[in-house]
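All protein chains of the complex are present and in place, except for one that has been dropped.
A and B label the chains in the order they appear, each numbered from 1.
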Amino acid sequence: MLLPSYYEYCCRVKTVAGHEVLERIPELLSSMHAGKPMIITDKGVVAAGLMDIVTGALADKLVIGSIEDDVPPDSDLRVVNELARKYKAKGCDSIIAVGGGSVLDTAKGVNIIVSENADDLMKFTGAGALKRKLKPLVAVPTTAGTGSEVTLVAVIADHEKNRKMLFTSYFLLPDVAVIDSRMTMTLPDFLTAMTAMDALTHAVEAYTCLSKNPVSDACALEAITLISRNVLNVVKNPTDKDGRLALATAATLAGMAFSNSMVAMVHTIGHSVGAVCHVPHGTCMSILLPYGLEYNMHKNGEYTAELLYAVAGEKVFASTPKEQRAAKTVEYIRGMNQALHDATGGRHARCLREIMGRDGKPMVPAGTLETIARVALGDGSIFYNPEDLDFDDMMMVLTAAWEGVKLDQNMIKKG
Amino acid sequence: MQLPDHFEFMCPVKTGSGSQALSHLPSDLAALDARKPLILTEKKNSEKGLVKHLVQAFKTWNITLGVYDGIDDGTNLETVKELYNLYLDRGFDSLIVLGNGNVMNTAKILNIAVSGKPEDLKRVKEGGTITEPLKPMVYIPVISGTGTETSGDACLDGLCVSSTFLMPDIVTIDPKVLLDEDPEKVVNTGLAALTYGVEAYMADDANPVTLTYAQLAVDFVVNNLEVLVRESLVARGKVKAAIREFQAKKERTALVNAACMAGYVYASTGRGLASSLGAHVADASGFPKGIAMGLLLPYAMDVSARIKGRDLSSLMRPMAGIEMFCCTPEAQRFDYAVNRVRLLQNELFSLTGGRVPRTLEDMRITRKTLAGIAEKTSQENGACDSALCLTILEHAYDGKPVVS
Partner (left out) sequence: MNDFKEIEPGGRPFVRAYLEFMLWFVGRAIQAASKVDDSVRREFAELPEGFTFALTAAPAGPSMVVGKDNAGKVKYLGRSIEGRNLNVKMTLKSMEGLFQLFTFRESTPIANARDRLFVEGNIPEACAAVRILDIVQVYLLPKPVAKLAIKRYPIWDLKRHSWNRAMVNLRAVIGF
């Protein structure tokens, strides 16, 4: 594996994974001198019946301080402050976050307030603002995608002042990530497909971007292998327990990879498609991933080529001539999208114009592409992309992804 | 790979490795709220100028550094007591370990004492556990080591403790402090790391999370150790030596990465067949542990794959690289892996003029001691019944692969 001239890697989170591992939580908390957690989650998790599994697993082995299931999809400062107040009022001593990105961000925000006894969260936004370990935080992901159970950032919106606060610190890493296959067992097929593609994108971008390093490379390779061998099976057989665990483990591995190597232009553009048109993140990722690889091919083609073994298996890798492997990797990822499109009855979109809203109207009208490109120029992940992107480059990528056609290699400016 | 029904892994360490790594240290320490570190090292490291490199990294930071360079093989709990007083009197708040084995052991034990009450050491001595995170600790490896520096194990003066809280917070691998070293010591480091890495593949709960670090440890040893030893034995003129040194730095960095990662893996998986047996073989033969473990490794691999039926074919990938791995039929991959380890040992034997042994016979231990070693090991490690242990030892005595 390539050893860059300098790299850093850190993932302090203890990973506990398996088919029945929620039961480990009381013991894990008690080893951190805690026994009265506040459980933070959202209505969707409760409706899917996952909360019952969690409380059943904790049973009488600890006192649940409080169950808060009101976290909205775009959580904000008000919710964080409210939960922190309840945490103190009910005498909790730790947090269990059950859910996806928004739940975890909220839990991290609450943890800063209750651990630092703070009244103003804003004081903790700068680099190095947190200096101490916070209260024990256990993360239980309910989708196999975001990887936020192993990331060290939290974004909390302040809707009143119309701003977003960004927190970055190793102290924000959860203490434990509990990956239990029961938590993703009931995820519908199209959500399974799209969250898996989000995880795949994390791993692929981590492996091919500027700050790749050997540890995240190893995480990424394992993640990509697990996803490409399992995703279609699980979408077709949703109760495949081992497949579910494989995807969930892969998402965590991909999270470890990208939280250390960062992500690149697929996220740069994907974030702004999401922000401008409210398209689910995973959908943007699966559509844009092949374009990110094509656009950077002249810079990182050798890494993309290596990924062929992980996405397509050893036989395909060995029987593909060296110079064709990178292109073949992209072809395989497009093939995955097509297969998922077919397996979900068309709900897994293959290009931007195919994305339909609940009302049956296209969510990304061609007219929005310029706005998307402009917003993308202000996304921080652009720093980690191997090749530069200006407005025209963004438009070229977006137009191709909208139509669903390959990028024309001759149109890419190579400096 | 089929995932186990339940697996766990944790590595609480932040690793920074490569050029200018030391320059990251002041800001990393500041992030842990540490302002007055005490550096622990050996005389020879300050004499070689390694401390100077470290001090250089703290320029402009307005931090007073404490340096204690008196750690050696004679360091004992009495020394720890003196260091304890020094640490508290001078108001230190963190430890920086520049060195290997014994320096790290001293630092870990000292950190237990300075982090809580001095009685903690006594309590731990009597079998108590560590329950709280300790004070910040940085580990700066030099080229030779035991492969367990970054793990949670500490042993000093008969006091042995194990806890994840003993793992360092930060590991800083800087090529500046990785100087040329006696080949035998380099080999010892490499083979220890290789053994812990491979043993993670053989563990019952082998899983993709643990294997991330394990595969890198295997990769970096197999692809750097031999060339590092071979080239260090070549005599060169000044210019050529300088050119070689540039490349050697990279290889040493990779090897030390392997050693650190092996420690992370070992902290989660513990000892396997080869390392358990190796510890006793080392005691019996007087050879360093890493060399003894490495010697037994291929036989333990044989037993794991051919007798216990473990699929170890994926071990070939980190050794041979993706290209070779993919074009080798699956049924041949394990053979490649185990032969690669044997080949490495034979090469090292030849390069060092026999100082690195290939067989137990080379180690000059007698055949009749083997049963005793097997018995002792199986009492400690349930995974190895004494018949199996003996099989490994007997085959390793003759250098004869174990076949099913």
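Operating definition for what follows: contacts are C-beta pairs under 8 Å (C-beta built on N, C-alpha and C of every residue); 3 or more make two chains touch, one makes a residue touch a chain.
Nothing here was measured: the structure is a model prediction, and the numbers come from that model.
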item: Contact set of the excluded chain (shown chains only); value: A, B
item: Listed residues A:66, A:81, A:186 or A:211, member touching the removed chain; value: A:211
item: Which of A:91, A:365 or A:378 contacts the chain that the document leaves out; value: A:378
item: For subunit B, residues in touch with the removed chain; value: 16, 18, 20, 23-24, 26-27, 30, 43, 55-70, 82, 86, 90
item: Footprint left on subunit A by the chain that the document does not show; value: 4-8, 126-127, 166, 209-211, 262, 377-380, 382-384, 386-388, 413-415
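Just so it is clear, only the chains that are shown with their structure count from here on.
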item: Computed distance of Cα centres, subunit B from subunit A, in Å; value: 33
item: Of subunit B, residues touching subunit A in the complex; value: 2-21, 24, 27, 30-33, 131, 133, 207-209, 211-213, 215-216, 219-220, 250, 253-254, 257, 261, 318, 322, 325-327, 330
item: Contact footprint of subunit B on subunit A as seen in their complex; value: 1, 3-21, 31, 33, 128, 131-133, 169-170, 214-215, 218-219, 222-223, 226, 242, 245-246, 249-250, 252-253, 256, 306, 309, 314-315, 317-318
